[in-house]
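Showing chain A:
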Amino acid sequence: MIPACLAGLAHARTVDSATARTGFTTNLALEPAAVHDAAAALYKAGYFLECISGADFAEGFEVLYTFDRFEKPERVALRTLAPHDAPVVPTIADIFHGALWHERECFDFYGVRFEGHPSLLPLLLPDDMELRPLVKAPEARKSREAIVFQTPAPPAAADSAGEKAAADPEAKAKAKAAALAKAKAKAAKTASETAQAAGGDPA
Partner candidate 1 sequence: MSLVKNICDTASGLYSLLVGLAITGKNFASPQLTIHYPRQEVTNLDTYRGHIELVPLEDNPILSCCVGCGMCAKSCPSGCITVESKELPKPPAIEPLASAEPGAKPAKAKRTVGSFILNYSLCSLCGQCVRSCPSDGLRFSTNVYFAARTRAEMTIDLVERFNRQAAGKKGA
Partner candidate 2 sequence: MATQDILRPAVTTLEPALVNLAPVQKVVDLCRAMSLWPMTFGLACCAIEMMAVGMARFDIARFGAEAFRPSPRQSDLMIVAGTVSKKMAPAVVRLYEQMPAPKYVMAFGNCAISGGPFNFEGQYGIIEGVDQLIPVDVFVPGCPPRPEGLLEGLFMLQEKLTGRRWWPQPVGGEVA
């Protein structure tokens, strides 16, 4: 389920996961560039920022934003991927001021830079510490697909190629269905709402 305020977002990929198991009502994977707009839309729609957390996957550092509402339980998870060699994600601290510390913490643990953050100083770690404690060794990293998207990981060996073939069309069909649903939702919304949602900064 995608809330109305996020309907106009480009490049969103719905993560297929049941609310009963994950606790997320909405679970979207975005491009880093889309995060700021999405956060602005959520702020306008009355969400608050629960937390920002990072994770280290084989594909890159994932930054997970969790939002919720005060009135009813509706947890929205936005996730974006930053590459290992140059992890940069735009800040949302100008919208949700609580993100100031969450982003600093994420920078501490993973070295993910938040572009536009006013003071990206170490928060929890000593100021002279070089170590990024939660960065995993390359061999310990797992695939994001297997954990977050819960599709079987791209097999390394040839013997599971059959499985891959079986799983792939399914995933594609799911992605297609999600895209279709999104397009429908987009069409259903009035043009003004869409423009507002994608509009960026609130006053």
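The candidates were selected such that all candidates are chains of the complex that A comes from, given by their letters.
FYI, a contact is a pair of C-beta atoms (placed from the backbone, for glycine too) under 8 Å apart; a residue touches a chain by one contact, two chains touch by 3 or more; residues count from 1.
Quantities reported herein were computed from a predicted structural model and do not represent experimental measurements.
A.B. asks: If you had to name the candidate from 1 or 2 that touches chain A in this complex, which would it be?
C.D. replies: Here, the candidate touching chain A is 2.
A.B. asks: Which part of chain A faces candidate 2 closely enough to touch in the complex?
C.D. replies: Those in contact with candidate 2 are residues 125-126, 128-129, 131, 133.
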